[in-house]
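Let me begin by presenting the structure, written as structure tokens, before commenting on it.
Excluded from the complex is one protein chain; the other protein chains are retained at their positions.
For chain A:
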Amino acid sequence: MTVTEAPVATRSSTPTVRRGRGTFRSRVLVPYAMLAPGIILFVAFMAAPIVYTLFLSFQKTKVSGLGLGSGARSTVFAGIDNYVTTLTNTEFGASVGRVLVYGFILIPLMLGLALLFALLLDSRRTRAAGFSRTAIFLPYAVPAVISSLLWGFLYLPAVSPFYFVFDKLGWDVPSLLSSGGVTFAIANIALWGGVGFNMIVMYTSLKSVPSDIYEAAKLDGASEIQIALRIKVPIIAPAIVMTALFSMVATLQVFAEPTTLRPLTNSLSTSWSPLMLVYRDAFTRDDIYSAAATSIVIALVTFAFSFLFLRVVQKRAFGQED
């Protein structure tokens, strides 16, 4: 998602249609009728699933007798049992740990490169910028499953041109699909798919800065690099914060890449990422109640992360503006 400021539109003073003398029909019914499709879909596919998940997460199956026959299994209130199970589940902890490591590798690298590319695109001394911009943005058009397929083959020593070269050089490079390398393998796929998009967000933000600011700095004798670091980066800080936030949320939900890579490697378990664990619990183990509790925990952690991050960053980066 790209992010740029648009303060005008959200201000409450935006002139709206005056309908002071309007009837109840035109004042209330018309707007709500026009909002109805959106509201109905929101309730059906966002609000209801969330409420239903909450409801499921407090239930469990009770087996009476031998568990045979139709009446032997019943659903009972479970209190916080499912949450306790989730939070004490070592598999869940391990999957969260893996995803954190993955995020620590991916996010700084992806945003750092995106920022570097955006600044270089913005520099007047760069040539072939149009070609590079299009090429770097192109992977955004490739869905995660297909990029995982492509990279998956590029990681396979039998097919990979990299291993062909390593082989000729006589180097013994361990496969990225081995258990030690697989986190890097997935991070690289996400980097490939995401760097261009984030670059465009930052570049768009850079373009909105009036260039006289730079001219003034240049007259004062600032070098291109100084201008980039001291002026450009702070100006586009809000865009960087938003890209970081979206990247963090995406990281916690990683699912498509590891799921697609699984057939190519033995080092990805069915619980590699938290969402893979939820999927396995819900569909392979038929334990929808603990899957529901785990989903709620993931959602809450995501929220907590986002809010915490925004607060910390806002204090640091924008505190002086108040």
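The working rule: a residue touches a chain if its C-beta (ideal position, glycine included) is under 8 Å from a C-beta of that chain, and two chains touch if they have at least 3 such contacts; residues count from 1.
Convention: contacts and distances are computed from a predicted model.
**Q** Just go with whichever of "Transketolase", "Carbohydrate ABC transporter permease", "Beta-ketoacyl-[acyl-carrier-protein] synthase family protein" or "Fumarate reductase flavoprotein subunit" UniProt uses as the name of the absent chain.
**A** When "Transketolase", "Carbohydrate ABC transporter permease", "Beta-ketoacyl-[acyl-carrier-protein] synthase family protein" or "Fumarate reductase flavoprotein subunit" are compared with UniProt, the left-out chain turns out to be "Carbohydrate ABC transporter permease".
**Q** Among A:Thr53, A:Asn89 or A:Ser269, choose the residue that contacts the chain missing from this document, as touch is defined above.
**A** In the full complex, the listed residue that touches the missing chain is A:Thr53.
**Q** If the hidden chain were put back, which of A:Val96, A:Leu109 or A:Leu154 would touch it?
**A** Candidates A:Val96, A:Leu109 or A:Leu154; residue touching the omitted chain: A:Leu154.
**Q** For the chain not shown, which residue from A:Ala141, A:Ala216, A:Leu229 or A:Leu308 touches it across the whole complex?
**A** Residue touching the chain left out of view: A:Ala141.
**Q** Looking beyond the chains shown, say which of A:Thr75, A:Ser179 or A:Ser208 touches the absent one.
**A** A:Ser208
**Q** Tell me, which residues in chain A touch the chain that this view leaves out?
**A** 1-6, 8-10, 14-19, 27-28, 30-32, 34-35, 37-39, 41-42, 44-46, 48-50, 52-53, 56, 113, 116-117, 120-121, 123-147, 149-154, 158-161, 164, 192, 195-196, 200, 203-204, 207-208, 238, 242, 249, 252-253, 255-256, 259-260, 263-264, 275, 278-279, 282-283, 288, 291-292, 295, 298-299, 302-303, 306
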